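Note that one protein chain is taken out, while the other chains of the complex remain in position.
Which chain is which? They are A and B, in the order written, and residues in each are numbered from 1.
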Amino acid sequence: MALVSVKDLHKSFGDLEVLKGIDLDIEPGEVVAVIGRSGSGKSTFLRCLNQLEQHDWGTIHLADQRLDGSAMSPGELSQNVGMVFQSFNLFPHKTVVENVMLAPVVVKQTPRAEARKIAEEVLDKVGMLEKVDAYPAQLSGGQQQRVAIARALAMDPKVLLCDEVTSALDPELVGEVLLVLESLAAEGMTLILVTHEMKFARDVSHRVVFMHQGRIHESGDPQTLFTQPKTPELSQFIASVL
Amino acid sequence: MTDFTLWDIVRNLLLAGRWTVVLSLIAFVGGAAVGLVLTLLRMGGFKPIRWLIRLYVDVFQGTPLLMQLFLAYFGAAALGFDVSAWTAASLALTLFTSAFLCDIWRGCVEAVPSGQWQASRVLGLNYLQSMRHVILPQALRLAVPPTVGFSVQVIKGTALASVIGFVELTKAGTMLNNAAFAPFTIFALVALGYFILCYPLSRYARYLEKRLYGAGIR
Partner (left out) sequence: MTLDFSTLLPYSGEIMEGLVTTLWLTVVTTFVGIALAIVVAYVRDLESGIMSRLLGGYVEVVRNTPFIVQLFFLFFGLPALGIPISATVAALVAMILNLGAYTAEILRAGIDSTARGQHEASRALGLSRLQSYRHVVLVPAFSRVYPSLISQCIIVMLGSAVVSQISVFDLTYAANFIQSRNFRGFEVYLVVTLIYLLLAVGMRRSFELVGRRLFAFRQGGSA
């Protein structure tokens, strides 16, 4: 039984059709890397999965429950699907631990003491426990992104969406974030990542999805996909990024 | 009460409203002239002058306009001049306006990126030439919306001239009210008078600001 099931997903911005029918099933514990050129629709696809963008046509199911349209409230949705952004988007006026505690306390109504415990657990997981009382402005980009991951994890989501989470980082800070993602993958977290890190896609993901012009152009296990691309578009793409 | 029809009230307010307009114009034009000189002096290099102008601006921005009016009125008397409410109001409002405009315009000049100064200096322009050909034209563009916006504060400020006995819209309102005792109607009409004067300027200032800073969010 697939955890996430996407059927015939369409999305247009004005006259521009960005997604032209996406079908994708993702199993629990699977790590899926979505790659493709900018403008291929991969970020839009990811943002449809937690309804930051409303799609025009098609359905999204999560563990048999429909999540699109108004089937799920934002509160429910956030407890099922977490998201980490390219630009971190930490709340600047809240400390690290407050950032992580906010949604559990406000959305889930978790008692503060319990929320604090959860926050410390997830912060420990991303190696940021020492910085609980720091403000985002006092952290490096890599540290901020790890806190953002912890913040998403604190809602105990079934799936974690990662939208180019290393693209805004200085090269020397990329590694620490990827390491965290790798450990999450090893724990069995279901991850959907839009990424430019081909090495990471190849080494960590179970499946790679190549998007091209609003469609899934090719997909498969990373080894085969990277070494024996079937389509000229994918070969070209691989050649251009490697 | 029976002696005053609504039209009597409106007519009297309109007549007095002229003086609100005239006083506003005097204060704005006078204030702009003084403010411009102050801005230019302030941008110049001479430290004591800059410091004095800053003090001037801070004092006018840090004290009530009502007090400035009282001081102009009673201060002149203390100096032995017998000034009319006209003179005192014009003087106080002009100085008040000049201080605020000087502050607004200084901000605009400073908002021109320093690269523009450097570029014009590299091209061999001196201070005045840089100012005239490069900095001021750009600063002027920035200055128009807040200046129009401040004109609203000047018009509203003239209402305080009523306190020292200058008969303009507000004073006419209180005088009419003493005779006709219809405070709700009269002060609503007085407020409407100011609104008619101010609202278009507010809207225009906002429009200019939006145009200057792109389409804006709303």
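Side notes on the structure shown:
To be clear about the criterion, a residue touches a chain if its C-beta (ideal position, glycine included) is under 8 Å from a C-beta of that chain, and two chains touch if they have at least 3 such contacts.
Keep in mind it's a predicted model, so treat the numbers as computed, not measured.
Although it is not drawn, the missing chain touches A, B when the whole complex is taken into account.
Interface note: of B:A27, B:M43, B:L93 or B:A159, the residue touching the hidden chain in the full complex is B:A159. When the whole complex is considered, the residue among A:T44, A:Q79, A:T166 or A:T190 that touches the unshown chain is A:Q79. In the full complex, chain B touches the hidden chain at residues 59, 61-68, 70-71, 73-75, 77-80, 152, 156-157, 159-160, 162-163, 170, 173-174, 177, 181-184, 187-188, 190-191, 194-195, 198-199, 202, 217-218. Contact between chain A and the absent chain runs through residues 50, 52, 73-79, 81-83, 85, 87-95, 102-103, 106-107, 131, 133-139, 148, 151-152, 155.
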